[in-house]
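Submitted below is the structure of interest, expressed as structure tokens.
Omission of a single protein chain aside, the complex is shown with its protein chains in their original locations.
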Amino acid sequence: MTEEPPEPPGGGPSLRAALEAVLLVVDEPVSEVVLAQVVERPTEEVVQTLRGLACGYASEDRGFELRAVAGGWRLYTRADCAPYVERFVLDGQQARLTQAALEVLAVVAYRQPVSRGRVTAVRGVNSDAVMRTLLNRGLVEESGTDPEGGAVLYRTTPYFLERLGISGVEELPPLAPLVPDADAVGDG
Amino acid sequence: MTEEPPEPPGGGPSLRAALEAVLLVVDEPVSEVVLAQVVERPTEEVVQTLRGLACGYASEDRGFELRAVAGGWRLYTRADCAPYVERFVLDGQQARLTQAALEVLAVVAYRQPVSRGRVTAVRGVNSDAVMRTLLNRGLVEESGTDPEGGAVLYRTTPYFLERLGISGVEELPPLAPLVPDADAVGDG
Partner (left out) sequence: MSTESAARPAFEVHLENFSGPFDLLLGLIAKSKLDVTEVALSQVTDEFIGHIQRLGGAWDLGQASEFLVIAATLLDLKAARLLPRGEVDDEEDLALLEARDLLFARLLQYRAYKEVAAWVAGRLEAEGRRYPRAVALEERYASLLPEVILGIGPAAFAALAARAFAPRTAPEVDTEHVHAPRVDMAQQQAILVERVRRTGAASFAALAGDAGSVVVVVARFLLLLDLYRDGQVAFEQASPLGELTVRWVRQ
């Protein structure tokens, strides 16, 4: 072991063990705040313990990883174990997204909330069918309507963040600096 | 760590890591024979590694245990962590189902046995998480796999019938007057 587990307070399981047990039953990323409430410990202590667990799994050559994605923590199988895991996860493999779908997803990610019209303007081609695909795949969702034109607006979902393995859209790489005043040209 | 992980054969993940990854995603206990087939190693070696993992988890104060039950191996939360897990599981659990859950339940009830993919296609929204909720609440259950695609099929449970106040699915009101050509739609 890379570190000693903290002393169990009053005979109960250690904070580390309690968190591991809870993480075993979650089926979507769980926030630090929720975990802290469940184990009744300060959030900072919980975060530190989670980080310790994540590092520990990595250094101990575990087949799973603990990762912070989409605003929460969740257990994942290690990428290089995929060939073994895939024999059990029958419908886990998602069809790949088309180039068009990836483009629409990128525009929504950076411009959200954004209307289909604006996405179309950026791509120079109608994006309605593609947007529908992304809605069906749970990668984008509706986000109210534009107060001006009344057009439906779209944003990315937490599932999108999870599929990308990032905590929030602020972790997306910066758009190429070449884009001069992107807001002015997208509506052309 | 209580024991050295076995050498990774040819650069791939170690046997121990591969088994851990598989155990993380399985719902049901998996037999040693199946595990041995998946990782392509002798059953005795797999059993030994599994035993090593189980001992390791216990001695390392993990929040989970690896147990051999019902002819197979599965990860369980550690018994003394149950108070935390229970709090987490019950927290935010509503007696009442969400509209989305009711809708998925309705699709399963009228199309059973049905795959998650088909439910998603009917609703136009990814339904995987909702289906898991329904499984956890005992309203639907697995019902074999689709002979064609191999997708897991779902059906409603007797508990569902009881909650709806009917004694069999044949007592569900017919859809025909509500949906023109009810049998043709839904496959889109």
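Every chain is named by a letter (A and B) in the order it is written, and numbering of its residues begins at 1.
We adopt the following convention: a contact is a pair of C-beta atoms (placed from the backbone, for glycine too) under 8 Å apart; a residue touches a chain by one contact, two chains touch by 3 or more.
Note that this is a predicted model, so its numbers are computed, not measured.
Of the listed positions B:26, B:68 or B:151, the one in contact with the omitted chain in the full complex is B:26. Counting over the whole complex, chain B has residues 21, 24-27, 76-77, 82, 85-86, 89-90, 93-97, 102-103, 105-107, 109-110, 122-124, 132, 135-139, 159, 163-166, 171-175, 178-179, 182, 185-186, 188 touching the chain that is not drawn. Contacts to the hidden chain, counted on chain A, fall at residues 23-27, 64-65, 67, 74-80, 82, 85-86, 89, 92-94, 96-100, 102-103, 105-107, 109-110, 122-126, 128-132, 135, 151-152, 162-166, 172-173, 175-176, 178-180, 182, 184-186, 188.
What we mean here is this: only the chains that are shown with their structure count from here on.
Separating the centre of chain A from that of chain B, both taken as means of CA atoms, is a distance of 21 Å. Within the complex, the chain A residues that touch chain B are 1, 5, 12-14, 16-28, 30, 34, 37-39, 60-64, 75-78, 80-81, 84-85, 87-91, 132, 135-138, 159.
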